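This part shows chain A:
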Amino acid sequence: MTQTLLFYTFATLTAASALGVVLSRNIVRTATCLLFTLLGVAALFILLDAEFLAAVQLLVYAGATLVLILFGVMLTSKNPFTSYQPSRLELLLSLTIAIIFFTSLTAAIHTLPSPPAASESSYSILFLGNALLTDYLIPFELSSLLLLLTMIGAAHLSNPRKPTSNQ
Partner candidate 1 sequence: MPLPSTLLLLATLLPLGSFTLLLFTGKRLSYPLAGIVATAFIIASFACTIAAMIAWLNVTPASVWGAGKGPIFLSLPWLPFSLTPNHPSSLTVGIYLDSLTIALFAMVTTVAAAVHVFSIGYMRHDPRFHRYFTYLSLFCFSMLALLLSSTLIELLVFWELVGLCSYLLIGFWFEKRSAANASLKAFLTNRLGDLGFLIGISLLISHLGNTSFPHLWTSATEISPNTLTLIGILLFTGAIAKSAQFPLHTWLPDAMEAPTPISALIHAATMVAAGVYLTARLFPILTPDAKLFIAIIGLITLTIGALIATAQTDIKRILAYSTISQLGYMMLAIGVGSWVGALFHLITHAFFKSLLFLAAGSVIHAAGHEQELSHFGGLARKIPVTAATFAIALLAMSGAPFFAGYYSKELILTHAASFSLLSASQSAPRWYALFFYLPVAIAYLTPFYMTRCWMLTFHGRPRNLHLFARARETWILYVPLILLAVLSTWVGAKGIGIRELIERSITESNAYCQSLTSHPNFSAFSTAWPANLPIDQDLTPSQQLMEQGHMLTQTRVAYAWLAGILLGILLYLRGFLIPNLLLKFPPLRWLHIWLYRAMYFDELYHLFLVGPVLIASHLANFLDTHVIDPIVNLTATSIRSLANLASLNDEFVIDASATGIAHLSQNLGSLSRSPQTGRIRTYILLLFTLLTLAIASTILLLY
Partner candidate 2 sequence: MPLRPHLLTLLILLPTIGAFTVLFTPSKRSARWTTLSFTLVTFALSLLLLAFYDFTPVSNYAYAPAGTIQLVQRLNWIPVFHIQYLVGIDGLSLPLILLTTFISILVCIASWNINHMTRGYLCLFLLLESGILGTFCALDFFLFYMFFEISLLPMYFLIGIWGGPRRQYAAIKFFLYTLVGSILLLIVLIGLYLFSKTAVPGGTFDLVQLAHLARTGQLQSAGLTPAVARAFFLCTLVALLIKLPSIPFHTWLPDAHVEAPTPMSMILAAVLLKMGGYGLFRVAYPLFPTAARQLWLLVSIIAVISILYGALVALAQTDFKRLVAYSSISNMGFVLLGAAMMTPASINGSIFMMVSHGITSALLFFIVGLIYDRAHHRDLPRLGGLASTMPVFTAFSTLALFATLGLPGLSGFIGEILVLLGSFSASRPDSLLHASTPAIYSLSILACTGLLLSAAYCLYALQRIFLGPPRPELSNLPDTTHPAELSVLIPLTVMTLLLGILPSLFVFPLTNPTVTALLKLFS
């Protein structure tokens, strides 16, 4: 019961703030709403017995990615509170797409046979860590490479002082 209640609470939080992301016209507000969405998802992860992921979600997403984006907002916008108004037709079209998308997705989800509620899994961080360093060593290492590349790439692009001259 608590589970249910918690689920609905966090689900509502997530959904509402996600809608906030869409609806808010101000980029900073959008970012704030996104933060709440991320927090809600993290909470849901806990409900799904994925505490480690929840932590990662909080640390990486809320802590790093979002802050990064906010920095981006600060760097790029002279007036961070400028808002854009989508045109009416654009709005209509997007909404139609969204509704159709959501409807068909839910319809599809409902054809899925509902699996029995999972028993308490024997899940632990240890298990996850083990998997990462054994079975999933390769992706793990590759991701480090990916991050390296990301770093180099981002550094190259955002270093304004370095002259570029290729052609």
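The set was built so that all candidates are chains of the complex that A comes from, given by their letters.
Assume a residue touches a chain if its C-beta (ideal position, glycine included) is under 8 Å from a C-beta of that chain, and two chains touch if they have at least 3 such contacts; residues count from 1.
None of these values were measured; they are calculated from a predicted model.
Within this complex, chain A is touched by candidate 1 out of 1 or 2. Partner candidate 1 is touched in their complex by these residues of chain A: 87, 89-90, 93-94, 97, 100-101, 103-105, 107-108.
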